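Left out: one protein chain. Kept in place: all the others.
Moving on to chain A:
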């Protein structure tokens, strides 16, 4: 069954971008195209259309140079839902340990007939580097502490799904902003779509000159919680704790953890997001994580359709650039 033709012209019109490297580059219109395309895939899934065929005959390579479980599975499944063949690469035990360069590895895999490359890498800018050296369409699955566009898009999609809009909402990102690619992508996306963004965390985990991104900076969660429509709780990485960024996990949980007492100060319809995997009892207590405000598992489901939308739009650009009729 090929049902993509019926929604191609309206939802996806205006998409001309070859790569999705980050949300900094995307316009408001482009963000809305992705979100609307994802909504269409979600509608189709709801009526049982879970296996679509637009990418049949193409190959998506998932190149993960950094450990990942959730994102890798989500991308792999998204490609399969669109009927692409997939090849998976993980860095451990690979030729990289023999000294082959990152670009050479990617070029070699591309030469096996790959059209779309999903890349995760510890180095910021690694997807940009591939975009310079490969013919494939590149989709950033997280580059170091730079951007993680599909995670931010699924967060934004989830918020929009709940509130019916983004514009005018106040979204607070809580935690380790300094090392968070999720935070950076969220800030770009949410600001472009008209949200007020608060970043909240210890002073040591805030990058310098953050306020130049037109966000409100806070170091006291209790001061901002009652103004917040949506809290996005970033994961604390325990290895950072040894870096003296804050004195103890216990103190972090005391100052920035989301618990029953804090949520009682929040708006009645406050939405709790967490990019996961969550540290129960640190960023969030189990009762809140599993409580009525939390949409953590909904985010995971939405991640799949966001990634389908991104792959599909890159496919439309590719076929258009090759002059293949839709």
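Following the convention adopted for this analysis, a contact is a pair of C-beta atoms (placed from the backbone, for glycine too) under 8 Å apart; a residue touches a chain by one contact, two chains touch by 3 or more; residues count from 1.
Assume contacts and distances are computed from a predicted model.
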Protein name as given in UniProt for the chain not displayed, "histidine kinase", "Circularly permuted ATP-grasp type 2 domain-containing protein", "Dihydroorotase" or "Molybdenum transport system permease":
"Dihydroorotase"
Checked against the full complex, the residue among A:68, A:123, A:259 or A:317 that touches the missing chain is A:123
Touch criterion as defined above, residue of A:102, A:116, A:157 or A:312 at the omitted chain
A:102
For the chain that's not shown, point to the residue among A:110, A:143 or A:283 touching it.
A:143
Missing-chain contact, candidates A:19, A:120 or A:181, resolves to A:181
Against the hidden chain, chain A presents residues 24, 101-103, 121-126, 128-129, 143-147, 181, 184, 207-210, 212-213
